[in-house]
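Only one protein chain is missing; all other protein chains are in place.
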Amino acid sequence: MFGILACQQLILASPEPSESMARKGYRVVAEFSIHPIGEGTSVSRYIRRALTELKKAEGLRLQVTPMATVIEAEELSDILSAVETAHESLFSMGAKRVDFILRVDDRRDKERRMEDKVRAVA
Amino acid sequence: MFGILACQQLILASPEPSESMARKGYRVVAEFSIHPIGEGTSVSRYIRRALTELKKAEGLRLQVTPMATVIEAEELSDILSAVETAHESLFSMGAKRVDFILRVDDRRDKERRMEDKVRAVA
Amino acid sequence: MFGILACQQLILASPEPSESMARKGYRVVAEFSIHPIGEGTSVSRYIRRALTELKKAEGLRLQVTPMATVIEAEELSDILSAVETAHESLFSMGAKRVDFILRVDDRRDKERRMEDKVRAVA
Partner (left out) sequence: MFGILACQQLILASPEPSESMARKGYRVVAEFSIHPIGEGTSVSRYIRRALTELKKAEGLRLQVTPMATVIEAEELSDILSAVETAHESLFSMGAKRVDFILRVDDRRDKERRMEDKVRAVA
């Protein structure tokens, strides 16, 4: 077994919310996966649209993985609000049934960002 | 908004199962997240152990994300078998309650690997 | 193989929002599962608290299952708002790390309530 590097784009709100990090010290990390049901087997244009909406939201850090989008924010409400907008955008594209999964990991005893979670287990 | 690159280790079985790709043309992509309940708020040593077990399994490709491990395999049974071993390993470390989530995306009308799923939406 | 009946309490907002059903014809069905990490293996008092918060929310219909709580509402925002409150309540009990999963199924081409989904497959 050997390893190679897979580079992926990590999308950041600009400017980096470094002051807010200093203030609270912890951030919520979540994972979001969405797709329409009944719009064919290829659903990537719907996922691109959901991503576009997530990128428009203020203060989110995003990482796209093969199965979901990881979202980091200062507050859960920022994530929920962005998810709601992304969800609604699929209906505006014509989808009649949309399913999503949101998993949230909110830890308040320790400072960390999404990269720290990978580092801790690598 | 701007982007930076986040490099993560993609772990491969050696040698690359390129012949099997040629044979079937599609592969199962899944996502696995596991943790003990009741062993403190820091569970990274348990996740490292689960990852160690996944890496031992034959024919899997793995990518660790902040919220889960993405697994690609030729057959669902290879994934289920590795997940079962990883799950059991947490009890052998002393955990008394273990929860996991496995999400599977099995597409058989199109050749693709885990990287293709990210490319399609980026 | 044979079947027995398992009776479970379905919790309703009072009065039943029958007019709103007539108005829109569809309702969002979701599933919510939450637990603290690091507060012991028995987490039922935390889940009871989350349920108490969900029951306080206006316009939700709830069904508790062995693995989650099914939530039906007229609007996704009602579900997200209740979930956010339930999530926060676990920290107010002293939890330092809280994980939840929310799965949403939003179908707008057909009238249905949570019971219809079970009937369709039984």
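As written, the chain order gives the labels A, B and C, with residue 1 at the start of each chain.
Following the convention adopted for this analysis, a residue touches a chain if its C-beta (ideal position, glycine included) is under 8 Å from a C-beta of that chain, and two chains touch if they have at least 3 such contacts.
Model, not experiment: these values are computed from the prediction.
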Neighbouring shown chains of the undisplayed chain, as defined at the top: A, B, C
Residue of C:I37, C:A82, C:V98 or C:M114 in touch with the missing chain, whole complex considered: C:M114
Missing-chain contacts mapped onto chain B: 37, 76-77, 80, 83-84, 87-88, 91, 96-109
Touch residues of chain C, complete complex, unshown partner: 1-14, 29-31, 33, 41-42, 44, 47-48, 51, 55, 63-68, 70, 72, 101, 103, 105, 107, 109-110, 114-115, 117-118, 120-122
Absent-chain interface as seen on chain A, which is shown: 35, 37-43, 96-97, 99, 101
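In this section, only the chains that are shown with their structure count from here on.
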Chain B and chain C, separation of their C-alpha mean positions in angstrom: 29
Mean-CA-position distance for chain B and chain A (Å): 19
Geometric centre distance via CA averages, chain C-chain A, whole Å: 23
Residues of chain B touching at least two other chains: 41-42, 101
